[in-house]
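One structure coming up, written as structure tokens, with questions to follow.
Note that one protein chain is taken out, while the other chains of the complex remain in position.
Letters are used for the chains, namely A and B, taken in the order the chains are written, and counting of residues starts over at 1 for each.
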Amino acid sequence: MRPVKYLAAPTWRDAINALAKYPTAKAIAGGSDLLGWIKDDITGAKEPQWDILVDIRTIKEGAAIRFSRNEGLRIGSLATLTDLESAKEVQENYPLLASAVGHPASPGIRNVGTIGGNINQRPRCWYLRGAEFDCYKKGGDFCFAVTGKNEYHAILEGELCYIVHPSDVAPALLALDAKAKILGPKGEKTVPFSEYFVGPRVDVIRENILQHDEVLTEIQIPPPVPSSKSSFLKVTNRGVYDFAIVNIATWLKLNNGSVEDSRIVLSGVAPTPHRSTAAEGVIKGKRIDEALAKQAADQALVRARPMSDNAYKVEIAKTLIRRSLLEAAGA
Amino acid sequence: MAEDQYSGGEQPTTGNQEVTRREFLRQMGAGAAAVTFFSLGVAGQARGPAFPPMAEATGVVFPDPSLCIGCLTCEVVCSRAHEEVGLSGVPRIRIYDDPSIKLHPEIIRNYPDRGAFFQEPCLQCPEAPCLPVCPVDALRVEPKTQARIIDESTCIACGRCERACPFTAVDENRATNREVLGQASRITFDPKKNVYVKCDLCYFREGGPACVERCPVNIRIRQGIVKSDILCLDLPASTSEVFQKLRQQQAAS
Partner (left out) sequence: MAKTKKTLAPIHWEFGTLRNPTPLMLELEEYSKELYGFTQVERVMRGEEAAPTAAQQRIDRARAEAAAAALASTAVGTRLPDMHGYEKVTGKATFPVDVYPASGLYTRVLRSPYPHAKVKRLDVSKAEQLPGVMAVLTPKDCPTMDPPILAEEPSHHGEAVAAVAAVDEGVAEAALRLIEVEYEQLPFVLEARDAMKPGAPLVNSRYRSNAPRDPFVYKRGDAAKGFAEADVIVEGTSQTAWEQHVAMEPHNATALWERDKLTIWTSSQYVHRQRDVIADTLKMPHSKVRLISEYTGGGFGDKTRAYPYHMIAALLAKKAGRPVRYELTRKDVFLECTHNYPKYQELRLGFKRDGAMVALQSRAWVATGDSGARSNADDFESAIRIFKCPNVDVIGYAPYTNTGISGALRTVGEPSGNFAFAILVDQAAEKLNMDPLDLYLKNIEERVDQVVNLPFSSNGVRECLLKAAEAFGWKQKWQGWRKQRDLTKPQRGVGMMAFLCNKGAMSVPMTAVCQIDRDGSVRVVQAGADLGGGQRTTFAMIAAEVLGVAVGRVTVTKPDTEVTSDTGIVAGSRATKSIGSAVKAAAEDARAQLLEGAALKLNVPQSDLDIADGVIFAKADPSKKLTIAEAVAAGVVVVDQVVLPAGAPIIGKAVVPAPRGYSQKTLGAGFFEVEVDPGTGMVKVLKIVQAHDVGKAINPLAVENQIIGGAIQGMGKALTEEMIYDPATGVVVNPNLDDYKLHMMATMPEITTIAVEPIDVLGPFGAKGLGEPVNIPASPCIANAIYDAMGVRLSEIPMTPYRILKAVRSL
């Protein structure tokens, strides 16, 4: 790994001041994505060589997990996935989140990996991560996946760039209607996660709205809804310690057995976590059974545009939508 | 003023005659209407607008749907190329789904499962009806490329050019990118900048039209990886022969 400088940031403000001052500085917490990125020497016209690491693990209260019946759950973005997995507040009130945070990677990585890092991690596209490929996302002028090996790329909403969002936790947060608290030089703002992620047409260089000198400080989840049910499913190549081929977070609010409200979010199919309003539209006001679940699954993938190698993801996405709806409804 | 040059279809006041002509164009289908319209004879007709003489465009974006893989790269690079020079970012070429299209064997070979699509850019009509109808002369022939362009700083967003364009756009429900702009012809409205936009052959751009240069299928064809004599997005000069071919292809949508 190339030599890097290290700065410890005692507060969030110190962190963003350092980021604002140094264009090649990057915030680091667990480092399970960033260190690999640096070691692989991924650079481009729009992807600087990061050589200053601003350590934010030292921020007091950065990992705090607070819950109240009125305000819901507040999670410091530095909370590790293991912290969240074992937090009673999460287990008892947000089973969808508790399930989601137990899925990424391995126990070792979850011990150091933070929820903020999981949300903000860079995509796994092997052209993006290959130093030999100068692609759009790094400031180059070509996408190698669209006419190359794309079995792990997007089947929905890909345009110009076909990465898929790799996070397991992001779909759960969207399904729980969570918000992101962002700190920047001009102050704090709170943004629903539905506006947090950006697709390639909006800005191919980034996957979320964070600018270089902004940080995600807190995740806010509304109070749990009493009659809600949920389901989280993940499909991988080898069953464990793997990024999802496709995963799904489903949240239902049932009223006498029919669907009053729902949020169905998939990862691994689109450049941003994909909220399937098409599927939600099919089930609204109805009771979920096998036939309806299948209809919702088919409708969700009507606009799918498989690439040369990834049509199988359409099948997997449909299976997961069907199964998660039935599981959530039956739970 | 400019208005004096008009008669019939494009009067500023809405009269039955105007509506009828517009409806006539719509109902006959753009292609047939265009043929009819042009066969009436163009310049100097008492009824039709007087066309200023205009040179043929040095190029027209000529799409081939049998090679299109619907990646939307053309839409996005069009958008970026124009935004970079301060113009509207609404894409001036649009892609639509169409499962009935017969795909080129090389596309089936290299990118099976991909689906079938067609592309709709402006045809750079040799005698473009959008030019004479503009009340503020925003629509011009660009000197270097002879592209029919809209000067966005002059455009007042009246929409006459959009209505004059004889080549309708397909129902946006079939648009591959699902963006709903209310597009009706090859000239599109940008609600953010409040101007109309159309393909201008990227006259400002060194490499020429961004879509033709960056289309991945074009790039693979040039590299010899996809074996084809034709390009997915080509750039021939807009002669009347080329225009007729384009018109036939684009009319059937």
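Assume contacts are C-beta pairs under 8 Å (C-beta built on N, C-alpha and C of every residue); 3 or more make two chains touch, one makes a residue touch a chain.
If you're wondering where the values come from, they're calculated on a predicted model, not measured in any experiment.
Looking at A:P10, A:P23 or A:P107, the residue that reaches the missing chain in the full complex is A:P107. Within the full complex, the residue among A:T190, A:N237 or A:N255 touching the omitted chain is A:N237.
Interface note: of A:R124, A:K181 or A:K253, the residue touching the hidden chain in the full complex is A:R124. With the whole complex as reference, residues 220, 223, 225 of chain B touch the missing chain. Mapped onto chain A, the footprint of the missing chain covers residues 1-3, 36, 40-41, 107, 124, 126-127, 130-133, 144, 147-149, 151, 235-243, 245, 309-312, 315-316, 319-320, 322-323.
Rule of thumb we're sticking to: only the chains that are shown with their structure count from here on.
Note on chain placement: the centre of chain A and the centre of chain B lie 38 Å apart, centres being C-alpha means. Against chain B, in their complex, chain A makes its touches with residues 141-143, 146-147, 158-160, 162, 200-201, 204, 303, 305-309, 311. Every residue of chain B that touches chain A in the complex is listed here, in rising order: 69-73, 75-77, 79, 110-115, 176-178, 214, 216-217, 219-220, 225-226.
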